[in-house]
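Apart from one protein chain that is not included, each protein chain of the complex appears where it belongs.
Right, chain A next:
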Amino acid sequence: MRIRSAAAVVTLLGLLTTLAGCGIEPTEVIDVGYPATGAKRPGVPATQAVLYFAYPGGVVPVSRPAGDAVSAEDAVPLLLKGPNEPERLRGYYSELPKVGGVDVVTSTDRVVIRLATDVSRLTRTARNQLVCTAAHNGVPGKLPADEVKVSLVGGGKAVTDQVCASLFPQAGRTGPSVSPRP
């Protein structure tokens, strides 16, 4: 009886100490799944979509790896879907409204984007997002991306011949001008 009581008490105390001393223990090195990926192989042309998202103070390009070459027709719908989770975590957002559909037509050094919304009411950042995304993805022609002209049409309004002037337009350079209403 005495021995059994003593054993019970010892067990109890042991349990109490275990419970009280339970913190977070260090561990060994533990393998955790697969590596990260997405590094650009040097010398090999990247197959990626470059999307411009809003960031306090302007727009920034975000590269999204893709299996094949990405054209402006592919990139603009991706842009309209907004930033993905990691991009949102980086603080990027989109000022573009949710619109039903988009129609992107490219010709030599030109892109026409038709939206189901009044394009004259888009914010400057939103316009820059569209223009830069369209210009920096696959567009026929030989002009550099900064000189590709992009027109936005929608809601009976048109904003024509925009160029992706700068990543950070407030840094001394002018942004795309808005043409007068027809």
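Note that a residue touches a chain if its C-beta (ideal position, glycine included) is under 8 Å from a C-beta of that chain, and two chains touch if they have at least 3 such contacts; residues count from 1.
The definition used in the following text is that contacts and distances are computed from a predicted model.
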Among "Sensor-like histidine kinase SenX3", "Molybdopterin synthase catalytic subunit", "Iron-sulfur cluster assembly scaffold protein for SUF system, SufE2" or "ABC transporter permease", UniProt-listed name of the chain not shown: "Sensor-like histidine kinase SenX3"
Hidden partner chain, residues of chain A it touches: 5, 8-9, 11-12, 15-16, 18-20, 22-42, 46, 48, 61-65, 84-87, 89-91
